[in-house]
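Okay, so here's the structure we're looking at.
The complex is shown incomplete by one protein chain, all other protein chains being positioned as in the whole.
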Amino acid sequence: MTVTALLFASYADVLQRESIEFTLPHGATVSDVVSRVRALPGGAMLPPTPLVAVNHEYARADVVLSSGDEVAIIPPVAGG
Amino acid sequence: MTVTALLFASYADVLQRESIEFTLPHGATVSDVVSRVRALPGGAMLPPTPLVAVNHEYARADVVLSSGDEVAIIPPVAGG
Amino acid sequence: MRTAIVDDVIDTAALLDEAQRDSNGAIVLFVGTVRDNNSGRLVTGIDYACYGAMAARELASICAEAAERFATVDIVVEHRIGHLTVGETSLAIAVGHARRATAYEASRYVIEQIKRRLPIWKREEYTDGTREWVDPTAVAVVGPES
Partner (left out) sequence: MRTAIVDDVIDTAALLDEAQRDSNGAIVLFVGTVRDNNSGRLVTGIDYACYGAMAARELASICAEAAERFATVDIVVEHRIGHLTVGETSLAIAVGHARRATAYEASRYVIEQIKRRLPIWKREEYTDGTREWVDPTAVAVVGPES
């Protein structure tokens, strides 16, 4: 299956991209996506367990993904 | 000496006046003015120790007055 | 810092501007308005009366205390007196501060002190034509107090 990872702000700068498509085995979880991102050049700067949202909603690392899911890796937020 | 007592809101309504001049002996205090007001028709509705201000500043009942002082008897405030 | 007892419409936007400063990151504006009900009775308007000279002095004191306690000079307060109809603004408090938490605290301090100390009284007018001085120290029968 295919999922899209989204990167923002400092994460997008360091990894030099805003989205990445990954092909993953069925049963893959949020943490699998984080691991794949961390394996990319610059990915080591990600914290061990970054905030993640799946389809616009905060999600835990063990959430199992479905094909087409949008997995956003969220840097520390700074709204207001 | 002469002092002026001021009345406001419900107190002015009940006593049917907004200010009263009193001639008092030297050494008279805030509570003497309150007693004089309470002795007037309608004055019994004043609480035992109403809030009082002397010359625009809250003052205790035992404050000794000077001639010309403005003694305001303050109903429960309701600003805002 | 500026305080005033006014008898005309309060321009809340102007107060906001006045409390703004480039080194501030937060402004908290409190606006008090005339409610259409109180203690279960339907209100059509309120007459605000005040002890003018003392109210001006006391309001200035409250804001000077807040300025010192919360370390900001960006405090602007106007209290309106006279006859107000439902929905009109009787009070506006604008506080600017570098920190939002302190802006909220300073704002609360000013309104609570006003409610406790400012020599202003209100006479509510009801739909049945009667009117009555509000006594906040009396026990409320029904409904919240703003």
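Order of writing sets the labels: A, B and C. Residues in every chain begin at 1.
Keep in mind that, in the parts below, contacts are C-beta pairs under 8 Å (C-beta built on N, C-alpha and C of every residue); 3 or more make two chains touch, one makes a residue touch a chain.
If you're wondering where the values come from, they're calculated on a predicted model, not measured in any experiment.
Taking every chain of the complex into account, the chain not shown here touches A, C.
In the complete complex, the hidden chain is touched by one of C:26, C:53 or C:67, namely C:26.
Seen from subunit C, the chain kept out of the figure touches residues 12-13, 16, 20, 22-37, 86-87, 98-100, 104, 107-108, 111, 143-146.
Residues 6, 8-10, 13, 53, 56-58, 72, 74-80 are the ones on subunit A that touch the missing chain.
Everything that follows uses one rule, which is that only the chains that are shown with their structure count from here on.
The distance from the centre of subunit A to the centre of subunit C, with each centre set as the mean of the Cα atoms, comes to 49 Å.
Per-chain Cα centroids separate subunit B from subunit C by 26 Å.
For subunit A, residues touching at least two other chains: there are none.
Multi-chain contact residues of subunit C (touching two or more other chains): none found.
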